[in-house]
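Notes for the one structure printed next.
One chain of protein is taken out of this complex; the other chains stay put.
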Amino acid sequence: MGRRITPVRLLINTVAAWIVGLMIFFPILWMVLASFKTELEAFATPPSFLFFDWTLENYATVQGRSDYLHHALNSVIVAGGSTLIAMLIAVPAAWSMAFAPSKRTKDILLWMLSTKMMPPVGVLMPIYLLYRTFGMLDTLSGLILVLCLGNLPIVVWMLFTYFKEIPKDILEAARMDGATIGRELIYVLTPMAVPGIASTLLLNVILAWNEAFWTLNLSTSAAAPLTVFIASYSSPEGLFWAKLSAASTMAIAPILVLGWFSQRQLVRGLTFGAVK
Amino acid sequence: MKHRLGAIAGAISLFAAIPCFAQTTLTIATVNNGDMIRMQGLTGAFTAKNPDISVKWVTLEENVLRQRVTTDIATKGGQFDILTIGTYEVPIWAKQNWLVALDKLPADYDTGDLLPRIRDAASANGKLYAAPFYGESSMIMYRTDLFEKAGLKMPESPTWDFVVDSAKKLTDKSAGVYGICLRGKAGWGENIAFLTAMSNSFGARWFDEKWQPQFNTPEWKKTLTTYLDIMKVAGPPGASSNGFNENLALFNAGKCGMWIDATVAASFVTNPKDSKVADRVGFALAPNTGLGKNANWLWAWNLAIPAGSKKVDAAEKFIAWATGKDYIQLVASKDGWANVPPGTRTSLYQNPEYLKAAPFAKLTLASIDSADPNHPTVKPVPYVGVQYAAIPEFQGLGTTVGQQFSAALAGTTTADAALAAAQSSVEREMKRAGYIK
Partner (left out) sequence: MTEETRGIGRLLLSPAVGLLFIWMIVPLGMTIYFSSLHYNLLNPGTEQFVGLENYTYFLTDPAFLASLRNTLVLVGSVLVLTIGLGTLVALLLDQAVVGRSIVRLMVIAPFFVMPTVSALVWKNLLMHPVSGLLAYVAKSFGLTPIDWFAEVPLLAVILIVAWQWLPFATLILLTALQSLDEEQKEAAEMDGANALSSFVYVTLPHLARPITVVILIETIFLLTVFAEIFVTTGGGPGLATTNIAFLIYSQALIQYDVGTASAGGMVAVVIANILAFFLVRIVGRNLEA
């Protein structure tokens, strides 16, 4: 990569990017600030930005009232488990459609997406009855199943897109060197697709982490993830915004960490130059 | 030697491993209001007395709770051992035989001590099907300082004319003070609860004896136009999406001259920690038009046991503890009398310590007593319920009508159009459900 960036260009880019970033991030920043305010302060006009009495009482209340760790652990298992299983099923499927396509490939892709067309509110009863019959209510495996299959089409689509980016000649070169398809998958494809796999993993873990319809309806206490934890702070009678902000900040924290780490993968671009 | 020690150790560990009695776990579904959260915190007191029972709490917001719990009980999902349900559900579910009748409660539970209206609302066919732990009505909360400044005096049982007039006089939009804050957010439990109660005081009703909807009557028109008129002149902006919480925040910040809403709000607005106007609040009965009904409602949260439960004994023990007299004493000793769950027992309202700590207690009791779910309206009706009709279809009906009325408040439709739309949609639904031909 040989482009030299002028300092002026760098400055403009940086300022523009930071302004845009802050504007987009602002509501979340506001929410985190609210979590450190008292309830009265959180709703006060004029709103106070930084100069107010910072307090940890909301976090203490939230931590004392509900079992954050239990719910967080459930969230990690459900979101992580469902996404990983979906990836295991989706990687071969996406490979097949990207590199061994048939006439039916586009139709199959669209059909997969169509399995998500039913609004969850319309299919709540059948699923609830099914789960009740099979004793899967309030189980981690039940939640993992519904989230995995719900997100599977998305995972397949995203992986398919990224696999399509990879130039076929590289793969053919590897095959001509005698690599089997298995080897091809592991040693050639995967490293090149790492940014794509990373962003697919991140986005789908988040989708599963925040999924609030099925997790609220199909779990009770044993398998309840953080979405249930937050739901208990939402809109009771009385002031609650500061506490809800605190609960929500606690719920985002693990995802933020995940996001930060998976960022490194996104940075690495496909190094075609080197290969050529 | 080692051998024998090992055997003894093994025997001891075997004894330790087997509990003396089996552990029953109760899963309780409940609403996330202050009283329930307090009860969660006090669970230790129950489990100390009942070491063979452990308790798991599932706390949810009211609408989510209702949906979750109804889905579960209707499909016999068995996810919950104790349910928190409102007075809306009790008649409907008792009719379906979904609830266990609570006729085996211990004598010291003293069912006779329950406030009669509240007890009626939690019963069906003379039997108690759910144990009330929290009761409320609605009343007027007003700013004594603003009334004094305007030279007005609030009577104990004001008329709507007086309230409308005072609201207009108190409004000072440039200073950010609005004469009256009322619910406007669409929802059968939000604006419709308020408007239905208000309509009772104007002599209106949802259905006549033949289940024909009554939105095309002059009484409903008077109700809606009074509401819209007062909100336009004296209400805060954004009213059409304001529910209980938003109005509470406004009142606590000093922006409302009056607020008509749940009696429980009285404890929030007089709490100096949350309210800027805690020392300047007065209370009055909800307004009337002289027809014999006030514009207040009746609601209670109750604990109930689903039919077919295998843990009825343990559940009954918990319910008796949580809604009994001793629990009230417990809360009083830990958090003070002002934080005791209100609105369920006569003995509470005869207790001088409570009356001293809660200046709104007398009016709360008067409000509860004046709302009769079995005869909520001036004219006869085929349904029970003060601010709702206890039929399964009401949630949907209330939501649709609520949307229309909230649109009228937001100014996107007229009062007449809203009433006409309400009439036709409710008629359509009632025909489909088979109530009318």
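Chains here go by letter, A and B, matching the order in which they are written, and residues are numbered from 1 within each.
In this section, a contact is a pair of C-beta atoms (placed from the backbone, for glycine too) under 8 Å apart; a residue touches a chain by one contact, two chains touch by 3 or more.
For clarity, every value in this text was computed on a predicted model and none was experimentally measured.
Chemist: With the missing chain put back, one of A:Ala173, A:Ala222 or A:Leu256 would touch it. Which one?
Modeler: A:Leu256
Chemist: Give the residue, chosen from A:Val62, A:Ala90 or A:Ala224, that touches the chain omitted from the document.
Modeler: For the chain that is not drawn, the touching residue is A:Ala90.
Chemist: What is the set of chain B residues that contact the non-displayed chain in the whole complex?
Modeler: So the residues of chain B touching the missing chain come out as 67, 70-71, 74-75, 92, 96, 176, 185-187, 190, 236-241, 246, 249-250, 253, 255, 392-397, 399-400, 402-404, 406-407, 409-413, 421, 424-425, 432.
Chemist: Where does chain A touch the missing chain, residue by residue?
Modeler: Considering the whole complex, chain A reaches the absent chain at 1, 3, 5, 9-10, 13-14, 16-18, 20-22, 24-25, 27-28, 30-31, 34, 42-47, 89-90, 92-93, 95-97, 99-102, 106, 108-110, 112-127, 129-130, 149, 152-154, 156-158, 161-162, 164-165, 181, 195-196, 199, 202-203, 206, 209-210, 212-213, 227, 230-231, 234-235, 241, 244-245, 248, 251-252, 255-256, 259-260, 263-264, 266-267, 269-270, 272-273.
The rule we apply is simple: only the chains that are shown with their structure count from here on.
Chemist: Could you put a whole-Å number on the gap between the CA centroids of chain A and chain B?
Modeler: The computed centroid separation for chain A versus chain B comes out at 38 Å.
Chemist: Enumerate the contact residues on chain A facing chain B in the complex.
Modeler: 39-40, 43-45, 64-66, 124-125, 128-129, 132, 137-138, 216-217, 220-221, 224, 228, 231-240
Chemist: Help me check something: in the complex, which residues belonging to chain B touch chain A?
Modeler: Touching chain A from chain B are residues 27, 29, 31-34, 37, 40-41, 56-62, 64, 67-68, 71, 75-80, 244-245, 248-249, 252-253, 262, 264-265, 268, 273-276.
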